[in-house]
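Note that this complex is displayed minus one protein chain, with the remaining chains in position.
Presenting chain A:
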Amino acid sequence: MAILSFTLSEEGVAVLHDALACIVKFSDDVCLEASKDKLTLTALNLSKSAYVKITLSANRFFSRYSFDGTGQFRDKFFCQLYIRSLLSIFRTRAASGDQARDRDKETTIERCDVSVDDGPGVKSRLIAKIICRNGITATHALPFETKAPVHAKFDSNEAANRWTISARTLRQLMDHFGPGIELLDINTDGENVVNFTCFTEKAVNPSTDAVLKKPLHTSIAVEMDEFDDIEVPEKLHIIVSVKDFRNILHHAQLTSGELAASYSVPGRPMKLSYRGDGILCEYILMTVGEKDAAGQRGTKRTRGANQTKPAAPRPELEAASVTSSNQANFAVPSGSRAAAGNATAQQKTPARPRQSQFQIRPPPLPPPSTLRSESLFVAQDEDQQWEPVNADEDADGEEIARLEWDNNLNPSPKRIISHAAQATPRSEDIDKMLDSGLEPTQRLSEVRRFGLFSP
C-alpha cells in the first residue's frame, strides 16, 4: 500500500507543471510534503534568500488523493526530488495557453496517477503513470531522498506593511524594465504612489565609457488607488532581487488574479502570495537591508573574476524551527546529495538566536540562470527579420540541416582587417576633400546642392 497516491487530471498536470517550472527557477530540488489534506511543494534557493511554498489542496486540486501514513510517516510524509526529472514527466505542452487546441489531439494526457512508497524494506520510489488519450501509458519511477523540508520563517504580525495588486498589471509593468538589472526597489517616495525602481549597484567612474554601459535605470510610479488593501508608510524602501520577483510574477499571472505582498522593514523578509483554485503559492524573499546596501558598494567587486552574474550579497532567510525534531535522520541518500543534505540540515538547527536576523556571509553562487526570465520582456514582434545576418545560428536551419552542413564548424567570425585599399574615404582623408565645403549634415536641400536628384 503506497503511502501517498493521487490522480491528476489533464489540467492538474498542466498546473503542476507550471508550479514546478516556477520552483525550478529558485532551486534544483523540490521537497514534497504530504499530509491528509494537502500536498506541499517547497524549495529554498542556494543563497537562502528566497523560499517557495506551493500548497495543493487534497480534495480540490486532485481528482483522487489518498494519504496513508504509517510508522514514522504517520502525520506527514516528505521527500526531496530533482525538479527537472519531474518537469520532463509532467511536460504536457509548451505553454498552458494552447489548452483548447491541444485537447483534441490524441497525444494529450488524460490523467496522471502518482504513487509514492517508502519505508523499511520498500524501495523509495515515486511512480508516475501518465495515461494519454491515444491509449499509451507511460510509467516513470523516480528515486527520491527522504528529507525533512526546511521552511523559512515569516512573522505575519511583524509585517504590517502590505498591498494587493492585479498580478497581470504588475507583470505588464515589469515588461518595461530593461535587461541587466539586478535589484528592485519598491518604495513610497512620491505623492500617493508606489514606485517600482530597478537598479544595479555597479558603481562606475563617471569619466569613463563605462557610464554609457550602465543598464537603463527605470522607475515606475503606480498610484496607490491601483492597489487593494494597501498599508505602507511613506519613504519606505524595500529591495528584493528583480529576478526572483519576475519569476514569481510570471507564475502569478498564470495562476491568479491578485498578488499580495506583506513586509516590514529592510533586512526582514517579505512575503508574496497568490492563489488559484486549489492552489496557494507563497514566497518569502529576504529583502536587502539598508546596511547591506550601503556596505555592498565597498566590497562588491571582490569576486570580479567570477563570470556568473555576481549576486548582490544578500541576507538569508531564517529557517523555521524544524517541523519535527528527529526527522533529519531518515535521510537514506548516497554520495554528494547526502552531503548537501546535511549542510542544509545544519542550517535549520534551532540554535540560532532569534535576534540575529540574518547572517552576512558570502553567498554561494546563484543557481544557473534560466532562459525563462527573458520571456518576460516585451516580444520583439516582427522586428526580427531586420536583425543582421548571423551565419552561425541559421535562420534557415532546416534547409541547411537537410544538406547536412555542419554550421558548428565555422570558425568564430573575425573582424575584417582589410589590407586592401578601402574605397570609402575614412574621416582621416576628409580634410583633403573638404574644398567643396559640404556641411556635415544632409538635409535634402544640401544633398540637392551637391548635385543629386530631382525631387
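Here are some notes:
The criterion applied here is as follows: a contact is a pair of C-beta atoms (placed from the backbone, for glycine too) under 8 Å apart; a residue touches a chain by one contact, two chains touch by 3 or more; residues count from 1.
Here is the rule we go by: contacts and distances are computed from a predicted model.
The complex includes a chain that is not drawn, and of the options "Checkpoint protein", "Aminotransferase class I/classII large domain-containing protein", "Protein transport protein Sec24-like" or "DNA replication complex GINS protein PSF2" the UniProt name matching it is "Checkpoint protein". Annotation: of A:T108, A:S124 or A:T218, A:T218 touches the absent chain (contact as defined above). Across the interface with the omitted chain, chain A contributes residues 9, 11-12, 14-15, 18, 37, 55, 57, 59-64, 96-97, 99-100, 166, 168-169, 172-173, 175-176, 178-179, 193, 206, 209, 211-223, 225-226, 228, 253-258, 275-280, 378, 383, 385-389, 391-392, 394-396, 400, 405, 407, 410-418, 420-427, 430-431, 433-434, 436, 438-445, 447-455.
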